[in-house]
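Please see the structure below; I have some questions.
Every protein chain but one is kept in place in this view of the complex.
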Amino acid sequence: MAVDVAETRAASRLRPSESQREFFSLLLKNPVTVAALILLFVIGVVAVFAHQIAPYPEDATGATNLSERLQGPSWAHPFGTDQLGRDVFSRVLIGAQTSLTSGMIPILVSAAIGLPAGAIAGYYGGWIDSAIMRVTDVLISLPRLVLAIAIGAALGPSLENAMLALIIVWTPFYVRMIYGQAKSLRQEVYVEAARALGVPSWKIILRHILPNCASTMIVVFTMDLGFGILTMASLGFVGVGAQPPSPEWGAAVAEGRSAMPDWWWISVFPGAAICLVVVIFNVLGEGLRDALDPHARK
Amino acid sequence: MLGHSTFVLRRIVAVIPVLVGIITIAFVVSRIIPGDPARVAAGPSASQETIDRIRDEFGLDDPWYAQYLDFWSGLLQGDLGRSIITGKDVTADIAEYFPATLELTLAALLIGSLSGIVLGVIAARRAGTWTDRFLQLFAMTNIGVPQFWLALLLQILASMTGLLPVTGRLSAATAPPPSITGMYTVDALLAGDVGTFFEALGHLLLPSIALAAILTGIVMRVTRANMLDVVSRDYIMNAQVAAGLGPRLVFYKYALKNAMIPVVSTIGLNFGFLLSGSLLVETVFNWAGIGLYTTTAAVSQDFQPILAGVLVAGAAYVILNLITDVSYGVLDPRIRKESA
Partner (left out) sequence: MSVTDPNVESPTDTLVSIRDLHVKFKTWRGMVHALRGVDLDIAPGEVLGVIGESGSGKSASARALVRALTTRPGIVGGRILFKGEDVLKLSDRQFRRLRGREVTMVSQDPSSSLNPVFTVRQQLRDVIVRSPIRREHEGKSRGRDWVEAVAREELRQVGLPNVERVLDSYPHQLSGGMRQRVLIAIALINRPSLLIADEPTTALDVTVQAEILRLLRRLAHERELAVMFISHDLGVVSQLCDRVVVMYAGRVVESASIEDMYRRPVHPYTRALLALTANDWVDRRLVEIPGDTPDMIEVPNGCAFHPRCPDARPECGERHPEPEVVGGGHWVECPPQVAARRGLQVNGGPLPGAEA
């Protein structure tokens, strides 16, 4: 059966304009998703301009004000002050910069490494396939946080090391995720047709395989951005991530523990920030999933 | 059921290379610690002699392959080295702290699964209503909430209301029951000591809720999705149209059993969250389990316990996946047929 080349090209690419419009309209239909998008934007802006917005930015970089220590939430200090008199609100705002970037960057790097690796493994098969699969098999058998804490501790407690640990721990998941899809897509008619036509493998992977995995990837990636932030904060909390006096949210929660429960605001507000951000990313991910594949959910 | 045992055996064999891999990774991790652990262990004022002795004792100067083999031989003999900080045998430490983590994890598993299933069924029954929407948001929050933060919130709440204890497994005044399983609640029951049982239970409650939250969210969503999917299947319609069975029977018996099949594997897949979470929750509640042990070691770069923690987590994970795989066959008769 001769395969029409035009049909091949058409089958392998989503009709751009039609599906893009449908996608955006579906995405924006859900009010919860829209709210999440708006909130995310606001948070982003706040994080970028944190130093300008925060009333006491110096409190996030080491200044202390012992005369005002342990004050509850008030107009002057919406989130109260901590044991060193630092304004918690300012610290949360500026901490956003550290928490958000240190959480998201490792996920981006993991995806950048893992997706191509998984696509190659799934597509080529053979020994590359087995090798990559054995390695990732083991790595995903360990809970991510446990391994990240172990690696972070081994490398030495610091923000950079924690980020590296996160990358090491997260990449195998992306490899596995795309591996399955790449493997099954390889059997598709249009891929075989492309190979028969002599299209080089890397081109096939780039133009046929990766775009078709796109919808699941995007959803998982979005939610992982949130989970990356959460894991970094957990590392900070345990003590192997950001180190005091960094206003990173996890570390801030840990610092506030000694003041518990009477001066609860020191731990509660940074933690609430983490929770908010993670939930927003999750909601966004859900909204994306519904918009990309409306038939997947009832 | 001969078919069933080959099924189980094959699964067990497949797991062995993974275990070897985990052990190797744990080894690698524990050895990449920069700096001189011997010096750290010996303290700032130790003499060179002491440091050298410690180095020798821990084999820190041997080439890496010697250390690796040494490591394996030690492992197979049940020797995981000694904690540089506590000075005790790590194996002994693990044995001492393991039951506490087991108790906590089992409690969380129970609470998380049951609440997740119940809420998921309710959400499915009332799909589309405000109840459903609220429950879905609740599930999403449970999944996204930082476990250590939730633990702290529960602590604050408990402190302010004075209802439940906030640290430890028992109050300082109470002696632990005679140890059979090492789990205070179970041991207290076995010893017939009701007072201690309730006290241990009270201490167990908050940490297990904090740990279970993420499981509740995940299980709830999977249950809801599965129920809705199953309810649209032909055999559900047939039960009503051909056999005249009422909607309640059809929903709670016919649909539920089918919907539960993937839930078990979901719980197994997400067990890792319980393990990770125990590190955090134990730290907050000062729960003397392996999680607390590992995080304390992590901050001090005490590599033997870190290694042991990784090993325990990996082994637990692997074993649990095995159990999940096997139980799948129990629930779904079609799977049994395939492996026979």
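We call the chains A and B, going by the order they appear; numbering starts again at 1 in every chain.
By our rule, a residue touches a chain if its C-beta (ideal position, glycine included) is under 8 Å from a C-beta of that chain, and two chains touch if they have at least 3 such contacts.
Predicted model, so just to flag it, every value in this text is computed and none were measured.
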item: Among the chains presented, those that the missing one touches; value: B
item: Among B:183, B:239 or B:280, the residue in touch with the chain that has been omitted; value: B:239
item: Contacting the left-out chain in the complete assembly, out of B:83, B:196, B:226 or B:258; value: B:258
item: Interface with the undisplayed chain - residues on chain B; value: 232-235, 237-246, 249, 253-254, 257-258, 261, 331-334, 337
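Note that in this section only the chains that are shown with their structure count from here on.
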item: Cα-centroid distance, chain A relative to chain B, in whole angstrom; value: 24
item: Chain B partner contacts - residues on chain A that touch it in the complex; value: 32, 134-135, 137-139, 141-147, 149-157, 226, 230, 233-234, 237-240, 250, 253, 257, 260-261, 264, 267-268, 271-272, 274-275, 278-279, 281-283, 286, 297-298
item: List of chain B residues in touch with chain A within their complex; value: 17-18, 21-22, 24-26, 29-30, 32-35, 127, 137, 140-141, 143-149, 152-153, 155-156, 159-160, 166, 225, 228-229, 232, 272-273, 275-277, 279-280, 283-284, 294-295, 297-299, 301, 303, 306-307, 309-310, 313-314, 317-318, 321
